[in-house]
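Removed from the display is one protein chain of the complex; every other protein chain stays in position.
Moving on, here comes subunit A:
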Amino acid sequence: MTWSDYLVFAAAVILTPLIGGLITGLDRKVTALIQGRYGPPVLQPFYDVVKLLSKEKMIVNDFQIFAAYIYLLSAILSVGFFAIKADLLMIIFIMSIGLVFYVIGALATRSPYSQVGAQRELMQMLAYEPLLIFVLIGMYYVAGSFNLHDIMSHGRLLLDLPLIFVVLSLVLDIKIKKSPFDFSTSEHAHQELVRGILTDYAGPYLALIEIADWYELVLLLAMLAIFWSQNLVIGALISLFVFFLDIIVDNISARMTLKWMLSFSWTIGIVFTVVNIGYLYFVSR
């Protein structure tokens, strides 16, 4: 790594939560408008996190503290590596470290609500993690490498990998737990008294998880954006559009079953990936 790499790394680590929080705020605002409410101010997520950080440190189990920290740090690390255009598969592997601890932190508390939430989060990971790597395989077939640098030099991946792009959009939807995939915990749009996997995370540690979620949201949106790396402004608009579609779907659909999610995501993932890569062969001939 060179000095400029370190700078980019640091800049990404600092800016990402600001962007992530802002997008979450917009999400809440848009959702409210769809539902005919006025909604909170756009900066509300920041107010929430600041308030949570200053709250009492309430824990059930010491391990939760560790889990929250590692979830945040691995999210930060994966965003940083993304910013310096490292190996994408490594980035996904690093991201999953945090997720594993996030789940274990909930399982470690022995509340039935946390535990069921954690089991469901595991099912959600099972549904989207392989798809996320399928996306990388698709990118590899176009770029010949897993390095983000080489992948981004390609310019307009969207034209070569339209179906893979759909797969990644599906990953985003499952990852951010929007309906119909809001199993492990529901997001703000559907109020629930007991928040699944998050039930026993409280105060500052809940804030850390919230911030980590922002990092991961931005990471996934950035992965969508590099499908048009020729002009990243257009890329960003495309990814925000996908996010907007997710909000719409969130508001017009209801929670489905875990089994449905698993078969739906794996079927879409496998079929779309295979067809898309077959298409690549066809085009290159």
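Simple rule for what comes next: contacts are C-beta pairs under 8 Å (C-beta built on N, C-alpha and C of every residue); 3 or more make two chains touch, one makes a residue touch a chain; residues count from 1.
Heads up, the rule we're going with is that contacts and distances are computed from a predicted model.
K.L.:
Can you match the unshown chain of the complex to its UniProt protein name from these: "Ech hydrogenase subunit A", "Membrane protein", "ABC transporter substrate-binding protein" or "Cytochrome ubiquinol oxidase subunit I"?
P.N.:
According to UniProt, the chain not displayed is called "Ech hydrogenase subunit A".
K.L.:
Taking the full complex into account, find the residue in A:V8, A:L26, A:V42 or A:V60 that is in contact with the omitted chain.
P.N.:
Considering the complete complex, A:V60 is the one touching the chain left out.
K.L.:
Considering the whole complex, which of A:I34, A:M123 or A:I268 touches the chain not shown?
P.N.:
Final answer for the missing-chain contact: A:M123.
K.L.:
Using the touch definition up top, pick the residue from A:V8, A:I97 or A:L232 that touches the left-out chain.
P.N.:
Spelled out, the listed residue whose C-beta touches the missing chain is A:I97.
K.L.:
In the complete complex, which positions of subunit A touch the hidden chain?
P.N.:
56-63, 65-66, 69-70, 73-74, 76-77, 81, 86-90, 93-94, 96-97, 100, 103-104, 106-116, 118-119, 122-123, 125-126, 129-130, 133-134, 137, 140-141, 145-147, 194, 199-200, 202, 258-259, 266, 270, 273-274, 277
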